[in-house]
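For this view, one protein chain was removed and the others were kept in their places.
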């Protein structure tokens, strides 16, 4: 076993940390006050800077113009970028585009790649991913009502989706739609590429989430497809492969998310400790002299270290054996890190007191907009059940899969 | 021991419940979308309705035009009003006005009562309370920099406060200011009444808290006093009594808050259970069949029952022996109920999943705007320490009081 | 609402507290060192003393020679007796005899009462209760293999039971046995009285539980019934009523247990606080100056108060509306108080450090022998599920009862 990180990687991470602190932290207050759209010109300038530094698309292979980082390396980077809400966006490795890039690289036809992938990689356009439906529990990913029916050379799509994140301002979406309702649930749906200037598509609204409807990339759309017609050549992968591709998309994606959350933990921890060292509870008596505060610090340090090692280990497992073999590890980190983050951020809020709940502190953003981490990409409960079933299977019992149990 | 609630009280609470559900729940979405100011005309109409029904000022003695409810009775009412964010406002028993009414009744001169209290009781004006300072830990209530210096017949006040809740639109504030820095810390400060059209007073901003700067009553102000001059007759109670009056203000106030939080718990619990009964995770399989959800329901029910009994018991203790004798009970409920609320609301969010984090669900409001409950009026940690010291004193050791230990 | 306890009751409780401290605490070390049997002569003397003081059988009606305390009053007493492991035994209100007395009073024929109940009330004999079977999950109380088959005027009983507590030295047992396997599960079993000098009955062993096999009353038997023949007149209540009587037995029994656990909490809390006040971590610096210790004290105080109020409230509900109407409250206290006790005892152990884990401290006994509290009489999980189903039923869904869900 070797826990060391090569010096070259450490240098790279150090440079990114410095960049993030200097260039991106200042956005934190401005972001909140002015809204995301107002920041676009400045962000465009920063994205150019990132390109110049050779840091653009860190998660993408060199072949497709990226840095070609391994999953462990990108995980480490993701922890640096996650320290501030706009980190990933500036490096063009933000959700949901990063996931869409991955599946377009893996499953896209040359034509699809040219039309959809290439401008996405360049950062000229943005995309979104329409899967969850308000009418069905997101925890059961194979239950949906949106349909895509063949009509001539086209699919005609009808359905209602929400949490189509970053829909506002996006150029296209990947939509999950049932193409064959008679199949086994895991093979009913397909993924289809839909340009968003399609008249059959409507962005109903940006959903208000934890007090913010948000804007542009920083938003969650409710959308409708009404007789939305696209050519059948927009099918991604094969028919019925929707669920399988979605799973594929989620494996490494969860590493990205989890390491982003580690970044949030580290940032929160750092601010909490700095505050405990500086803030006085009485003249000459810093807050950090208080054992209850010391307990938050020690518990948080232990939990962050544990979470970080688990994610890096899961990334290493994916690298060694593939995402499928690492499903248990992936489920374990999904719920572990999301809960660790919630606890660490909450302690930081409490430690900073009145200041901790203001929008002057970045926690307010984390506290609100990262609460969904325990819900999206499979809620805690689904991952726990999934882990337990996998383990019990090794002990000889098979519990029916899916939501029916 | 008798845990029964008289039939008459039950009838009253039932009528209020019906009123709240019918008249106030509809505000929940509108409130968020439009902002508080836009609601003022409708709220004024509802407040008139409340007056007509004879429910106005439930916490105030009949002598001063209120309902004269006992602390236990008002607690029970507060749990009904707390089910929705605007409940207390509509009955004119909302913070911070309710606390100001109490201390004006107890400590105000006839002249002060005429000028400040009477219009407040009528609901013609609003008020605020300026105590916490950004420069000093709010957990140490005797440490402040704001001063009031005598000059002729006036006090000249200088200082910087925040969390002066509801400052926007208020007519006057009670300000805590050091009048004698040479006194023992608990006797340094005094309370002074300041009309807010005073040129020495500035509302710097409504602080962004958990994503909302808010408006009018629903806001938290940062304010400055710069050579703010008021007549010495505006002193409330005696000089040096600031801390003592603040304590007095907090005792029953914590019952109000805690029972309001119980209301929030009950509402969240109700929505969670209704959702578990109705939402399907697969066709024909309600979410409530899942043991992890059942666990949330059972744990929440147990914790809410426990919290409710503790608050009612503390209210009863105050009624029997006075707030001073019930300090331990008051501290215990402060941190117990705030934490119970956080857990219950969090489970409800998780149970509702994607919907639970939207602003369509009232949880989003509770999740964000009730997080400060563990901070204001003494953070958890201060109350725990205070309880422990009190208990250890009975075991023979005295731990130095105040923040210095 | 009235939380007061009548002065007369307070005086009684005070006298019992004094008695327990003076007469029973000294047994704690001796008990462990010498084993229960060696204590019997001294305990007999103390039981006589209790009779003389008029405190014998506090839970039994005056008609049957008891004190006739209400459930709330007996609960309060139980908290006093629970402070030490032998408290209930000395007052003849210990499990499992107390439960057997109850059902014999309610369901026993005059003949059965004369033979079994009367000597039990006098304290001349002891009894046990054989329900749980090692082969079946105790969490499913309607699943058992023991049978009682009619043969002439007799029942012939065959089966294997464990956790037949206090079997060693007992004169009779109540045994649950299936009398009609074709009935609905809840009506299959009956309760039958079996004198233990019956040749068809064997005490296989006292089960080693948490390091102690124990002796006599302080033991848990594994027993076998092999062609154990008793007259049909030994049937308690009607045939098929076994489950119903067991439920009846458990209602008030849970109040007794829960209040006993409150007694354990209070005792542990008291020792913890006394230690924190006295033990020094450095010369002149008591342990209680440490915030982490203060946190244990405050959290424990809050949790014990909450648990105590919940149990008293549940007892009051049973008094007002009967055990059946109070099932939700009873389930809630069962898991709440058992878990509160585990946390409080664990904190006390930690606070006392090396001393806390020795058998010199009474915690060691509580820590070990009260761990089963979360398992017997329905494990936490069963009670939580039961509460949730009951609540969800009020929201319109019925989840299949029994263990099959």
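Quick notes
Read from first to last, the chains carry the letters A, B and C; within each, the first residue is number 1.
Note that in this section contacts are C-beta pairs under 8 Å (C-beta built on N, C-alpha and C of every residue); 3 or more make two chains touch, one makes a residue touch a chain.
The shown structure was predicted, so the numbers you read here are calculated from the model rather than taken from an experiment.
Remark: the omitted chain is touched by one listed residue; of C:59, C:132, C:146 or C:234 this is C:132.
When the whole complex is considered, the residue among A:24, A:167, A:241 or A:293 that touches the unshown chain is A:293.
Note that of C:12, C:89, C:107 or C:163, the residue touching the chain absent from this view is C:163. Panel shows subunit C; residues 32-33, 132, 134, 137-140, 143, 162-163, 207-213, 279-283, 285, 287, 290, 292-293, 349-350, 353-360, 364-365, 367-368, 371-372, 374-376, 379-381, 384-385, 402-404 of it touch the chain omitted from the view. Along subunit B, the points of touch with the absent chain fall at residues 290-292, 295.
One chain of the complex is left out; on subunit A, the residues touching it are 1-5, 72, 273-274, 276-278, 286, 288-289, 291, 293-295, 297-299, 301-302, 305-307, 309-310, 312-313, 316-317, 320, 328-329, 331-332, 335-336, 381, 383-385, 387-389, 391-392, 394-397, 399, 405.
In the analysis below, only the chains that are shown with their structure count from here on.
Comparing the contact residues of subunit B and subunit C by number shows a mostly shared set, over half of all numbers used being common to the two copies. Each chain gets a centre from the mean of its Cα atoms; for subunit A and subunit B, those two points are 37 Å apart. Chain geometry summary: the mean Cα position of subunit A and that of subunit C are 52 Å apart. For the pair subunit B and subunit C, the distance between C-alpha centroids works out to 43 Å. Residue positions of subunit C touching 2 or more other chains, listed in rising order: 291, 295.
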